[in-house]
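All protein chains of the complex are present and in place, except for one that has been dropped.
Order of writing sets the labels: A and B. Residues in every chain begin at 1.
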Amino acid sequence: MKKLQSSIPIIRGCFSIFKIKTAEGFQYRMAGLAGASTSIFWGLIEITVYTIFFKYANNREAGLQAGMTLRQIVSYVWLSQLFFLMQPMNIDKDILRKITSGDVAVELCRPLDLYFHWFAKTAASRLTPMFWRGSIILIFAMIMPLSYRLLPPESLTGFFFMILSIFSAFLLCTAYAMFICTVRLNVALGEGPAYILMLIGGILSGAYLPLQLWPDVMQKFLLYQPFAGYLDIPLRLYIGTMSTDSGLFAISLQLCWTVVFIAAGKVLMSFRLKNLIIQGG
Amino acid sequence: MKSLKLYFKYIRINMLSGLQYKGWWLMILQTLIVVVTDPIGIILLFYRFGSVGEWSVEKILLIYAIAVTSFGLAETFSRGFDYFPWRMIRSGDFDRILLRPCSVFVQVAGSFFHIHRISRVFGGFCAIIWCMLKLDAVFSPLNVLVLIMALIGGYFAYTGVFVMTSGIAFFTIEGLDWIYIFTNASYQVTRCPIDYMPKILRNLFTFFMPMLVISYYPASAICGWGEGYAKGLLALPAGLAFLGFSLYIWRFGVRHYQSTGS
Partner (left out) sequence: MQIELKEICKNYKVSQRPEGRFGMLKGAFVRNTKTIKALDNITFNIRQGELVGYIGPNGAGKSTTVKIMSGILTPDSGSCTIMNRIPYKERKSHVSEIGVVFGQRSQLWWDVPVNDSFDLLKDIYDIPTIRYKKRFDELIEALSISDLLKTPVRQLSLGQRMRCEIASALLHSPKILFLDEPTIGLDAVSKLALRDFLKNENHKNGVTMILTTHDMDDIESLCSRVMVIGHGNLLYDGNLDMLKQQYAPLCNIKASLDKKTEKFHIEGTEDIKVVGNTWNVLYDPSKIPTHSIVEILTKKLPLKDIVIEQQDIDEIIAQMYKEMSL
């Protein structure tokens, strides 16, 4: 009970950080519009490429053999443009500044758990672009000409599972972003390792190519690796290439990986901070 | 000539700055991974679907690689303009540049240099050579000339994009992200086989930002896919023309800055 009481201010503190961050994000309306236009441009190119392959490739049945129709891929592309925004693409600017300038020590003076404080910050900075940019992309995708249009979900249960899965994906992305952040705490290594980690996550998430279209021998691995939970699992549930039974399993897989990354992040962080204190910042 | 010397001095000092950090070799590795993984989608797509008509993976990759290498060159040697909107205007460092008695253009171009960006050039160039070998292209003097002209033209064209962005940044830096369409997203367009590419894309990247002029036409000329050498050699003038246009916008922006100081 005592533990619960002491955690309330922490939650409230995290919530207010979340609120400020969101307000900040709203200011950049033009940035949202411009960002959306690039996402849409990118999406259109992707769809064009897939359409060419589905229609004119020498082995044009290969897509169907892999279990995806062109219509499903179109939906996949739009949604991946939307949810790609959740993925860690960079470390939150404020946090990065604190890390590189060595102000982490100041942060330690606040009466908040540093890990979850940053977790809230990171989560907020990922969520805000989704509102502006995301809703523009979504609206645009729904009013496109039929062959370029985002289709409604395959089934209502699939949609419901997708929503669940997106929540888990959001947590997973944030947990992984935090893990990268703690790696970045080793300032001497620069941004290299952090960036490589982000990149690996991005590639294996399905954002480059739906995981189902990757080589058949890799399919099992691709499903179990953590980054399928970024994008591919929720989108499969939406377009209906994953049954709701396996959906439940996939979502628990997402949560498992989330826990793993949070644990790894917390351990790494306390280790780094201990070093920091010994060295005297 | 003095400007060029000064430019390399700038590059040198920024390179020295970069080497002060221990992790610089990791950055090289990082960019190399980016370069290698970037076309992974299209390669896997070809792997599953096979060629599209006469368009094999090597053909597509060659065009793609020429564009990427040019982009890498611009990113390496005109990095200052790439960073300008985000790193210089806000911080007020541009004032400092105006306070020095030499070319503003040189100072901005040389204001950042990251050694690791060269790995994009390196990776891209290896891909060009590999594709040309695979496609049995002839390494005749004319072909080599066309290729070099294409890369230089491409360098100018992409530098032009950065310069234009910087010029616009004097007016607003909110919502400058769309320029991404002409930088990192632009060479993704080369993934569409040109015969199937929508007209609007083809025109946009031929007549406005000459990305296809510096990649597809030279590649076609070198490998004999039907476009002649005359078109292949257009890369350099097209790149220069685009850069000239961008410089005009840039000048306009500088003048605006001097009259508003924002």
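Methods note: contacts are C-beta pairs under 8 Å (C-beta built on N, C-alpha and C of every residue); 3 or more make two chains touch, one makes a residue touch a chain.
These numbers were taken from a predicted model, which means no experiment stands behind them.
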Touch rule applied to subunit B and the missing chain gives residues 2, 5-6, 9-10, 13-14, 16-18, 20-21, 92-93, 95-96, 98-102, 258-262
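Going forward, only the chains that are shown with their structure count from here on.
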Which integer distance in Å separates the CA centroid of subunit A from that of subunit B? 29
Which of the residues in subunit A come into contact with subunit B in the complex? 28-35, 37-38, 41-42, 45, 48-50, 52-53, 56-60, 62-63, 66, 188-193, 195-196, 199, 203, 208-209, 213-215
What residues on subunit B touch subunit A, complex-wise? 21-27, 29-30, 33-34, 37, 40-42, 44-45, 47-53, 172, 174-178, 180-181, 185, 188-189, 191-193, 196-198, 201
